[in-house]
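One chain of protein is taken out of this complex; the other chains stay put.
Per-chain numbering from 1; labels A and B assigned in written order.
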Amino acid sequence: MGRYILKRLLVAIPMVLGMTLLTFILMQITPGNFLDTIRMDPQVSEETIGHYQKMYQLDKPMFQQYIHWVYNLFHLEFGYSFYFNIPVAKVIAGRLFNTFVLSLASFLFTWMIAIPLGIWAALHRNRWIDRCIQFFSFICLSLPSFLLALVFLFLASQTNFLPLGGMHGPDFENMNFFVRSMDFLKHLIIPTLALSIGSIAALQKIMRGNMLDVLSQQYILAARAKGLPEDRVIYWHALRNAINPLVTLLGYEFSGLLSGAALIEIICSWPGLGSLMLTAVRSKDIYLVMANMLMGGVLFIIGNLLADVLLAKLDPRIRYDKKH
Amino acid sequence: MTRNTEHVSEFQLALRSFKKNRLAVCCAMILFIFYAGAIFADFLSPYSYRNEDRNYSYCPPTPVRFFDEGKWVGPYIYGQTLTFNEFYRRVYQTDTTRRFPVRLFVQGDEYKLLGLIPSRLHLVGVQEGARLYLIGADSRGRDLWSRILYGAQISLSIGLIGVLISFSIGLIVGGVAGFYGGWIDNVLMRLCEMVMMVPGFYLLLALRAAVPDDFNSVQIYFAIVVILSFIGWAGLARIIRGMCLSLREREYVLAAKSLGLSDFKIILRHILPHTVSYSIAAVMLSIPGYILGESALSLIGLGIQDPYASWGNLLSDNMSIVRIKFAPWILWPGVFIFLTVISFNIIGDTLRDCLDPMMKAERK
Partner (left out) sequence: MQDAILKINHLTVAVQEFNKETLLVNDLNLEIPRNRITALVGSSGSGKTTTGLAILRLLPQALYMKKGAIVWEGQDLMNLSENQMRLMRGKKIGMVFQEPLNAFNPVFTIGFQIGEVLKQHTTLSGPKINDEIVRLLTTVGVDDPPRILNSYPYQLSGGLRQRAMIAQAIAASPSLIIADEPTSNLDVTLQAHIMELFRKLRDELKMTILLISHDLGMVVHLAEQVAILANGRMVESGETKSIWQHPRHPFTQQLKQKMVI
């Protein structure tokens, strides 16, 4: 197992670096950089601009800048943010938690609803309740999440029931812990719902399909022939097999954890990495953009690896194949 | 008794069973209507997309009346004037003294039909003095209905052009990778994975940032198309590569090889035609991605810019919370996006289902 992981990592690292190189080149291709905005300010002297150039190494050739960046990576130095004037690591750390919470909430919500729903739909296949669920699922699948977010914000504005975006109420600092938590949760609801509904529809469909596949297998018939109670047949024998393929999905969910929420964050004014990325891209804050992309790529690799390892652990057949 | 057997391709068979599915046909008709609306947007809309009148900012939909004091008089509207109430909110007073009949085939803003023929003919309209807002006005008093029709031109075409480019690239990459296998396949698939590895939205933003700021709207349009294609080709390439890999082992390919046909001819004449049917289904299912990608970009201001309309940037008005509450009609473009996406999804799904039994039978 260890060798397998190592091999995957060895292949993955150049891919991640390749991706960052691509990003770097893209950011460099665009005419103009951060300094242009400063140059336009007549009060800033040539000296200061020269000083900035040196500090950010903008006078060196492109390739050298990139090598320098990669070199710094190994020292866990992610560069400096031009726009915020503090190290990139600090900028990201500030927003990381917010995005993480939102993604985690949406992930948990999605899986806790979709899996039971899918199982239930499979068990009541083709009855009217199943048909209803499939119908709504299809609609929700086609609803873009940003549209959902807008509609929810609209409803919120009409009913004054939920806050309209942002992460804190205006009086946040003065609230005690309990009220603060409630306030935070209330702000979390709309973005989480907008993110989750499409995923729930998709996941439910997959779960239902897997469950139906498994239920038609011989070993389910054999389990019943052994005299096992129906509950055990379904929730132990069937479910255990139906859920295996979903584990790979888990890995992909993990990869999309930080970037999936980006658009919704921007719409709901949730101060996370998504809105950060938007600002960074707009102001051509190179190192911030690269760091974000790097994180995305790394999470993707880790997520995939996680999915593969989990699958191997759960399905003995795969373990066996890999050994040989 | 002799039977006449027609020679039908896989695709035609699938098309036949497709036609039997009423829902799918319905969706196809919806899309047809949308695209027709986009092509003839100039004629169908009462006003040009640029036609603004700040006196009618955020004017609610104008109610079209048919009866005056119980008598049928045909469709007409009243004039509206903008006033502010005590909370500085907009209130529109209706002026019931004068009727403005709603006429068909009126003369209105100038345009060029299909880009060539100058004309001033519009399907519906009213005289000067009142403005017909079928679903409301935006911040500058521009008719939202007209802008939705014009917006269709951009939103719907980006989907088609983008997918065309992606598909071409994907076809070549996937075809070569699937056909040759080995290290070529390996390298190409790693490349695909690298592109797919990047979080989609981030890549979208980063690529958009690479576009110079001084691009005009047309250039931005093409830049967006290129960006979306750049993200999308990898997925299609993988699908095609998978199909090619399995087709490669078929007997007729071996037969063609033994006859000495060049690789290129084999790919072109024997393998690719079989991928067509399944590819079309895959293409239908990926078009929504492009439409949504453009909408997302325009929504946050990085896509199509004012004064041009796209469904995405029409929605960006909604980003201000105050406006959502008092001008909810701004959400209408979203309905159109949704209908388009769901129609493509239904058509793609149905097409794939129709092809499946045939794929399964072939594999045996």
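Methods note: a contact is a pair of C-beta atoms (placed from the backbone, for glycine too) under 8 Å apart; a residue touches a chain by one contact, two chains touch by 3 or more.
Bear in mind that the values here come from a model prediction, so they are computed numbers and not experimental data.
Undergrad: Could you run through the displayed chains and say which ones the absent chain touches?
TA: A
Undergrad: Specify the residue from the set A:G2, A:P61 or A:G227 that touches the hidden chain.
TA: The one listed residue touching the chain not shown is A:G227.
Undergrad: Just to verify: which one of A:Y71, A:F135, A:F161 or A:Y219 makes contact with the chain not shown?
TA: A:Y219
Undergrad: Can you name the residues of chain A that touch the chain not displayed here?
TA: Chain A touches the chain not shown through residues 217-219, 221-230, 237, 240-241, 244, 314-317, 320.
We adopt the following convention: only the chains that are shown with their structure count from here on.
Undergrad: List the centre-to-centre spacing of chain A and chain B in whole Å, with centres computed as mean CA coordinates.
TA: Here chain A and chain B have centroids separated by 27 Å.
Undergrad: Mind listing the chain B positions that touch chain A in their complex?
TA: Within the complex, chain B touches chain A at residues 190, 193-194, 197-203, 205-213, 288, 292, 295-296, 299-300, 302, 315, 318-319, 321, 324-325, 328, 331, 334, 337-338, 341-342, 345-346.
Undergrad: Which of the residues in chain A come into contact with chain B in the complex?
TA: Listed in rising order, the residues of chain A that touch chain B are 11, 15-16, 18-19, 22-23, 26-27, 29-32, 138-139, 141-144, 146-147, 150-151, 153-154, 157-158, 164-165, 256, 258-260, 262-263, 266-267, 274, 277-278, 281-282, 284, 289, 292-293, 296-297, 300-301.
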